[in-house]
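The structure appears right after this line, and notes come after that.
Heads up, one of the protein chains got dropped from this complex, but the rest are sitting where they should.
Let's look at chain A:
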Amino acid sequence: MADENTPHVQAKFFTKQSQYSIPDTPYSVPAAVGTSELSSLINQILKGSDDSVDAGIEFDFLLDGEFLRVPLDKHLENRGVSSEDIVEIEFVERQPAPKPEDSLLHDDWVSCLQGCKECILSGSYDNTVRIWTTTGAPLLTIPGHSAPVKCVKWLSGDGGPTCRFISGSHDQTILIWEWHREENSVECVHACRGHAGSVDCIAINEERDKFVSGSWDKMLKLWSAAAVAEGDQEEQLEAPTKKQKISKKVQTRVPVLTLSGHTEGISAAEWLSRSEVCTASWDHTLRLWDMEKATQTSQMQGTKVFLDMSYSLLNRQIVTASADRHLRLWDPRTTDGAIVKCTYTSHNGWVSSVSWSPVNQYLFISGSYDTVMKLWDTRSPKAPLYNMSGHEEKILAVDWSIPSLLLSGAADNHLKVFQYNDEKHGT
């Protein structure tokens, strides 16, 4: 295969994907080999063992849980691993490249978005919330807020005839909406009032009966998401535009709980478990709150302003986006907190938003003010898997709620949809 003189490395390949399993024998590969050569090698081995396997599969290779991105010998040299021993290399099928699918044009900057099954919800700086189908057809434009919408979340989006969603805005209110799919009409059922600043984030718990909201007024508030809750008051909501009269009767909802502790505005919140909420703030801290005891349980100190945060139920880790170029991986289970497990650096501007994959515990996406969305694997801290460009202005929000779609909203009024096929990866 190569010259006799070139240095070789003994490598043993294994995989966790059973369909690609190969015999456990060491192979001697040239030290300067790259991923493409290794990939073809694996393909040859697979072909030899089983003819049914398609030959053209691209693989990625992991050494000690880190992706091979440079030639093998350099990788070993950088990690200080001896090339004399047998190197154990895990191979996984390469993540397929996301394909740009659609671009949904808004009237103004897209500040927030969330997908759910076949619908996409987006909030914009023109004070409206919009509902789109995943194929890009606009379903509804909902005026309701009197100021730019900062956050939207599906409360219940599964195929029923009525879906509910929540939106928070600069006008300091959170509105709970009901969308009748078949009639394609929307109705504001609750107006949650209590914040004294723009509502920047909303997080709904797993049971979907409660949600928390974080605001620029430094408060974290817990609300009931139930259809009927105690303390609801009827209220006449003024329709800001006369064209579209929405529901006449809107119930005002007050917070169940208000937690203070942050010294600056709260930029992101996530439920970690039934009772635990994590918040990220401009005061450089991540705080964990116990919602049942209504106390703050612990605190993780960062060095920069947190702009966004995402929590993965699959690997129980938090990834944060800061007002610098880095993404940071945290583990909330460690007690002493302030340990950043990993830093992902590739962006050139502030990272405005981040979102974990709902199905793959290693993958997450991030959007930055440098107009690029990046797909990351936690095992590859130096380089992202894919860069997704297309926006002309800073990205304000990204979302990966639908496993096959990567969504990004930016200040160029566009919401970009990227198709991502992860079917081969067994869920």
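The rule is simple: contacts are C-beta pairs under 8 Å (C-beta built on N, C-alpha and C of every residue); 3 or more make two chains touch, one makes a residue touch a chain; residues count from 1.
We adopt the following convention: contacts and distances are computed from a predicted model.
Tell me the UniProt protein name of the chain this structure doesn't show, selecting from "Oncostatin-M-specific receptor subunit beta", "Ribosome biogenesis protein BOP1 homolog", "GATA amidotransferase" or "Latexin".
"Ribosome biogenesis protein BOP1 homolog"
Quick one: which of A:I142, A:I204, A:L327 or A:L396 touches the chain that's been left out?
A:L396
Looking at the full complex, which residue from A:L104, A:L307, A:L327 or A:L363 touches the chain that isn't shown here?
In the complete complex, the chain left out is touched by residue A:L307.
For a quick check of understanding: of A:D217, A:E270 or A:D377, which residue touches the chain that isn't displayed?
For the chain that is not drawn, the touching residue is A:D217.
Of the residues listed, A:P96, A:G261, A:G349 or A:G390, which one is in contact with the missing chain?
A:G349
From the listed residues A:F61, A:Y125, A:F211 or A:W271, report the one that touches the chain absent from this view.
A:Y125
Footprint of the hidden chain on chain A, which residues?
109, 111, 125, 148, 171-172, 196-198, 216-217, 264-265, 282-283, 303, 305, 307, 323, 349-350, 352, 369, 394, 396, 411
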